[in-house]
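All protein chains of the complex are present and in place, except for one that has been dropped.
For clarity, chains are labelled A and B in written order, and residue numbers in each chain start from 1.
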Amino acid sequence: MSFKYPVVMPKMSMTMETGELINFHVKVGDHVKAGDVLFEVMTDKIDMEVDAPADGVIETLVAEPGAVIEIGKPVLIMLTETQVMAFDFGGESEEPALAAPVAQVVAEIAAPVPPTPAPILNESVKAVPKARVEATKRGIDLRAIAATGPDNTITMHDLNNAQVDPAVAKRQKANRALIAKGIELTRAIPQASFSRSTSANFDKPSLIAAWATVLRARPDLAIHSHIGVAVIIESKYGSALPVFKDPDQLALGELKTLVETTSQAAKNGKVPLAMLTGATTTIFDVTAYSMNSSTPLLFPNQVTSLTIGHAGTSEKNISLTIDLNFCDFYDGAMLLDALVASLTKL
Amino acid sequence: MLTMAEAIREAMSIAFDERPEVFLLGEDVGIYGGAFGVSGDMYHRYGSERVLDTPIAELGIVGAAVGAALSGMRPIVEIQFSDFTAQAMDQIANQAAKIHFMLGGALHVPMVLRTPQGSGTGAAAQHSQNLEPWFASVPGLKVVVPSNPADAKGLLLSSIDDPNPVIFLEHKLLYKIPGRDPVPEGAIRIPLGVSKVVREGKDLTIVATGIMVNKAWEVCEKLAADGISITLIDPRTISPLDMQPVFESVDKTGRLLVVQEGPAHAGFINEVIAQMAGSVSFGSLIAPIKRLAGMNIPIPYAPQLEKAAVPQIEDIEAAAREIVSLWR
Partner (left out) sequence: MSAQSLLMGHPLSSPAHARHALLYMWRIRKFEEAVEDLFGRGMMHGTMHLSIGQEASPTGMCMALTLHDQITSTHRGHGHCIAKGADLTRMIAELLGKEIGYCGGRGGSMHIADVETGNLGANGVVGGGIPIAAGAALASKMMKKGTVSVSFFGDGAMNEGAFHEAANLAAIWKLPMILFCENNKYGMSSSTEKAFAIDNLADRAKGYGIPAVNVNGNDVVDVYEQAEIAVKRAKAGEGPTLIVAETYRWKGHSRSDKNLYRTKEEIEEWRALDPIPQFTSKIIKAKLLTEAECDSISQEATDAIIAAVNESVKAKPADPAGLLDAVFKAVSA
């Protein structure tokens, strides 16, 4: 008997993982022929007799009747004369580890992507898909729109002709009045304007920080001891002017975050009260409206204001307006130069 | 101008001349000239070696086509009514469609199965079905639905060229009529998997298949007179489906109407809607997507019942007008 062969718990169905040994039909020392029943096994679906694969002698009974055994694990060992086709790869199932199947995305389809994160509460309102997209883009609350489409659905027509919420309209009106008054007051201030174009690349926080730094270097041109940079931001209710206090003293990263959160708040008409006072200079960025320049607004009690516009394909136009009571021509030019130099270095 | 049957016959003849391994088999395709006259005089021109009359044995003849395709021939098998593809479904769906994949690419099945489908001839329920969803839902089959003679010719030549099994569904009512456009001469080929923008407009996008393309065309003409301009798209190939022109058009028009003759439930046209609903172009819609399709009933016999079972020109017109007026 030259071969030792373990007779294992066989896999009898596609889903079977273990089987129960019912009983042995042989004992140690028995001689068996190929095809003789060795033992019976059971799963919840099937009972089966397991036969000897070849002539031989029973050497060891490995398991006990009643035991639950994993498929592929030995139940008894027999010695055989002929070589049995048996493959024991460490007793472990060679289930190959496959990468998880990747869900295939068809090329033309993409998940719907809202253009900006949507803080607008537009559930419980029926609107055509494009109206939702547009409302989110424009920051419009769909609950304020009157629906004329079938089944009370807001159509694009409804959105485009929207009557704004009266409370919103009131605030918008108040804002406009504020700006109008500002222009009136501006007229009374003796002022001059300069402008320069620059190909420097800068974002809002960098501009705010650079301008504050330039002003900080000229305390002789200041009315106040602090620096407060007001930035005009479009909000739900019209223009808002949040003030960033001493922005040159913040780390640029911090300032960036502050600008971002303030802009978001402004869009929703929620700038904190503390940020609405203390401006010593104002920045108007009209590139957002694709403009090159605009009428400068110089508020009383502020020595300077900046207007940023387009000047060509990759150039910006920076225009500085100064209150001649506190700053003369030459100093004004120096300030603008210093700012442009600083922005170019960014 | 050539009719659809003549255009298909011309395509088969061109294929026969180009490649000696192309042959036609089916019931009554030989001496009789085809139940709908499509093969016509091909038996006399090419002989019984290449135009084989078969007994009534759809499973056997489609299976023989599969075996012949595996062995170097390019069979065109004609099944007399699309309804009878049911008899042959094992060979179509379990064999032809799957062989290339199951066998790891070792073999492929360059076979075209042509069959007439559709209602309107009073042939009743078992001879009038639109079965493109059966085939479109089986991976491994290409499915083509021509709407006019010129397209039929060009698409059939490409189908014969294709190394994969192609199900070519011809509408019975279109066989005997010419199309709007003349059929170009010679071996023209239209690639599979490319949708056609039949006309362009800005107010509404209509996607239609088969005979509905022609009905939709009539509607487009009528509404143009009232200042409503419509983009009409004919996918031509059901599977694989080219949705790109549909997305581009809906981005412009914002309104989508889909039209098919087959029953609405689980029909092919729902694939167009599903893909639109999951795409970025969904955000361009200013109206809900409207679907016109056959009633979920077997096709009835009496002519007024048969008509009522599927969309007619009036239905398409009403739907188009309604979408444009209700959703501004």
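Convention: contacts are C-beta pairs under 8 Å (C-beta built on N, C-alpha and C of every residue); 3 or more make two chains touch, one makes a residue touch a chain.
As the structure is a computational prediction, the values presented were derived from the model and not from experiment.
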Checklist entry - Of B:Asp161, B:Asp203, B:Asp234 or B:Glu306, which residue touches the hidden chain? => result B:Asp161
Checklist entry - For the full complex, which residue in B:Phe23, B:Phe81, B:Trp217 or B:Phe268 touches the chain that was left out? => result B:Phe23
Checklist outcome for this item: Logged for chain B, residues touching the omitted partner chain are 21, 23, 49, 54-55, 57, 59-73, 75, 90-91, 94-95, 99-108, 139-140, 142, 161-164, 192
Item to check | Residue ranges of chain A at the interface with the undisplayed chain | outcome: 8-14, 17, 35, 46-48, 53, 71-72, 83-89, 93-99, 101-102, 104
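The working rule: only the chains that are shown with their structure count from here on.
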Checklist entry - Which of the residues in chain B come into contact with chain A in the complex? => result 243-244, 247, 254, 275, 278-280, 282-288, 326-328
Checklist outcome for this item: chain B partner, complex, touching residues on chain A are 106, 108-113, 128-133, 149-150, 155-157
